[in-house]
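Okay, structure first, notes after.
Complex shown without one protein chain; remaining protein chains in place.
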Amino acid sequence: MGDPMPLWGMLLLPIGLLLLGYGGAAWSAILTARAAGSPVSLAAATPARETARLLVEQRRTIPGADTLLWRLGGATVPVAAVLAVLVLPVADRAAADLSIGVVWFNAMEVLIWVAVWTVGWGANSAWGLVGAYRFLIQGLAYALPHMFALTTAALGAGSLRVSDIAQAQENLWFAALMPVAFGVYLLSAMAMAYWGPFDPAVARDLAGGAAAELTGVDRLVFRSGRYLMLTAAAAMAVPLFLGGGAGPLLPGWAWTVLKTAAVLALLVWLGHRLPTVRVDRFTEIGWVVLIPATLLQALVVAIVVLVV
Amino acid sequence: MDVTAWLLRRIRPRPFVVTALGGTGVRLAVEDELRRRAWQPAPTPVAADMLVVCGPYDTELAQALDRVWEQMPRPRVRVLLDAQDDVARSLNEGGAALASSTEGSSQAPPLADSAHPAPDPSSSHGGDSGRSHEDSGAADASAHSEEHGTHDRSEGASSETADDEGGGDQHADHEHGGHGDHSGHDMHGGGMEMPGGLPMAERAADRDGLTLDRLHVELGPVLADWPAGLRLSLALQGDVVQDAAVSVVGAAPTDTARFWTAPGLGGRELGGPSVEAAAALDSLQRLLAVAGWPDAGATGRRLRDDLLRHGAREAWRARCRRWIRRVRRSRLLRWSTDGLGFVAPDAPEVLRGDVTARWKRRLDTIEAAVAQESAAPRPTDAGAAAQSALDLLPSLLNGQELAAVRLIVASLDPDLEALPADGAEVGHG
Partner (left out) sequence: MVHTAVFAVCAAASVAAGVAVFRVDSMARATLALLASFVLAAITLLLLDLSYLGVLVILMMTMEMMIMIVFMIMYMMNPAGLMPMTMVHNNRGALAISLAVFAALVTGIFLVPWPDTRPGTPADPTLQLAEAIMGSKMLVMMVIGMVLFATMVAATVLSTARGRYDRYGDRLRRSRPDDPIRGGVGR
């Protein structure tokens, strides 16, 4: 739908993603400082200072490592995040408004599985490999509910095109029509960015898990990729469940940015507010609770679509 | 390189704090100082640029520290602190050394001030250093060595594991302590060289009747959120523990008693319940960090420091009550720790029950101090509790996966400084 996005918009998209991602990182640093009682005024610059630190830090080489896969995996994370938002409509225009946009987003976001697994595997470290396996297990637990949540949104609009889904919410946001699907989407948004309660793959108890051996630029790319992915997932929640760019007074793009920032802030806050969910226990929740719940939600929405 | 220097001046150090047995007091001072500077402690030495060692020198720990030091990326700085050192000044010097360090030159990494004799890493490296040097030289000729005898390349393994030279004639990788029995791998070509010169994992039957690879991983003594001086030698299949053994690294010097029972806690006047509460807060912040709730852990650290510095003031009590309520009400935390590491009722009282019961008991202790109940509810013999925790650990850990292992250890939290001086007996399961 609509005209294709102009070239400057395509350039602006990753930059906007990066800015919002930095905002998320700064908000995270502020929350950390508040909890620790450290000076909050210093916290907003923490991600920048950490970036400076990682830029001058030495890159490691490890004997017996699969260096190619290790470095490639880390670079995949930000690339997957940028590719995922190509179908995001900003002001009714997406960089590539594919007729199967939802499937595209899902496919790009699953690339994170490859990325985290190869980063954990490549470093030749037990911590890394355990972290990598944790992420795959978590992936198996959240992937199906996540897909059903996406399917439910597509079902509500009768289209797999993301801009169609956004337009179908003129009267009622899908977050209100399908709250279970929205909740599961937020949950899987954190899981796909291995963020917050779903961070066992890179958790403290594994000394950083999949990321345990990363230093310097490699760590910078992996960590910023994580914030980009979290931002991308938050941004996709806007057209899928929160009415897209619809809103009073402000132009559409501003509403998209505002809503994305709000979802991102919520996700970051949740990550700080909750302890890590243990994978071995979450798997049963995913299969026994979330899959039936999302299927029922899809059934209800299907009936609503047929009747109304 | 102007850009490098410009960036270096802007970095905020990321310290990795290691505590030796007998270094609890120094660690508390360091953590307090870091918090006020907003220097965030790193969860692993690989992510750090400053290695802060708290407590007295110990040969065995020093060997583990040298291995960790080798793995830290440059620029890096080592800060050794003992009881009589000025924490703030030493950290300042470490930070200054970091900001002025010139990366990539042949200069030695700056060694910050330490009051006690700083061991030369190359000398404390023992017979192992030559061999490990050779290994890395063969694998990467461009590794430029520095005058300490350490080298640029990391040892390849996880940063935390400190291998105890169990590898025989080959330099053992930290994680693959033993030599593999490769005969079963029918796809291996005969006579191929070992990947990276490292030995393969051995194999053994697992609990489902499959024959799986077995890794030997050492947890501690250099590990974040870990009881000082504890070393856990695990045989892992996947992330499931098949066999666990406990040992104690280092010994608290006999003149320093257990920190939490030392008279006056370094001159500060605190009542019994407050000291108990501070000790419980210290234990709990470790558990919360391991449980993946670093924010609650950081608040716990802050409450502990405030309590030790000012006593149980009214503002502290209000803040502490809020924190206790938040932790106690966390259903997610309870759900993650329920049913883990169950200890039968014949053990010392502090250890009984599952992980949830143990962290709730610590919360009760803190709550008693908040309510200023004068009667200390349970006088416990910390030494006996630590000893039986060590005895129980191997049997509790068998068959558990790594996340559960970390939670169980953090919930038992044996205070090894309290062990009787005549040497601890360690269990094996």
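Order of writing sets the labels: A and B. Residues in every chain begin at 1.
Convention: contacts are C-beta pairs under 8 Å (C-beta built on N, C-alpha and C of every residue); 3 or more make two chains touch, one makes a residue touch a chain.
Everything quoted here is computed from the prediction, not taken from an experiment.
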Listed residues A:23, A:37, A:78 or A:128, member touching the removed chain: A:128
Per the touch definition above, residue among A:45, A:75, A:285 or A:300 touching the missing chain: A:285
Sole contact to the chain not displayed, among A:54, A:160, A:234 or A:267: A:160
Hidden-chain contact residue, picked from the options A:143, A:162, A:201 or A:228: A:143
Absent-chain interface as seen on chain B, which is shown: 173, 175-176, 182, 185, 187-189, 192, 194-196, 198, 200-201, 207-213, 215, 237-238, 335, 338-339, 399, 401
Sites on chain A contacted by the missing partner chain, in the whole complex: 63-66, 68-70, 98-100, 103-104, 106-107, 110-111, 113-114, 117-118, 120-126, 128-129, 133, 136, 139-140, 143, 160, 278, 280-285, 288-289
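Methods note: only the chains that are shown with their structure count from here on.
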Centroid distance [mean C-alpha coordinates] between chain B and chain A, Å: 32
Complex contact set, residues of chain B against chain A: 4, 7-8, 10-12, 14, 35-38, 40, 43-44, 46-47, 49, 71, 73-75, 103-104, 135-136, 139-140, 152-161, 173, 175, 195-198, 215, 217, 223-225, 236, 238-239, 288-296, 298-299, 301-302, 330, 332-333, 335-336, 401-404, 406-407
For the chain A and chain B complex, residues of the former touching the latter: 31-33, 35-39, 42-43, 46, 49-50, 52-53, 55-65, 124-128, 130, 133-134, 197, 199-200, 203-208, 212-216, 219, 272-281
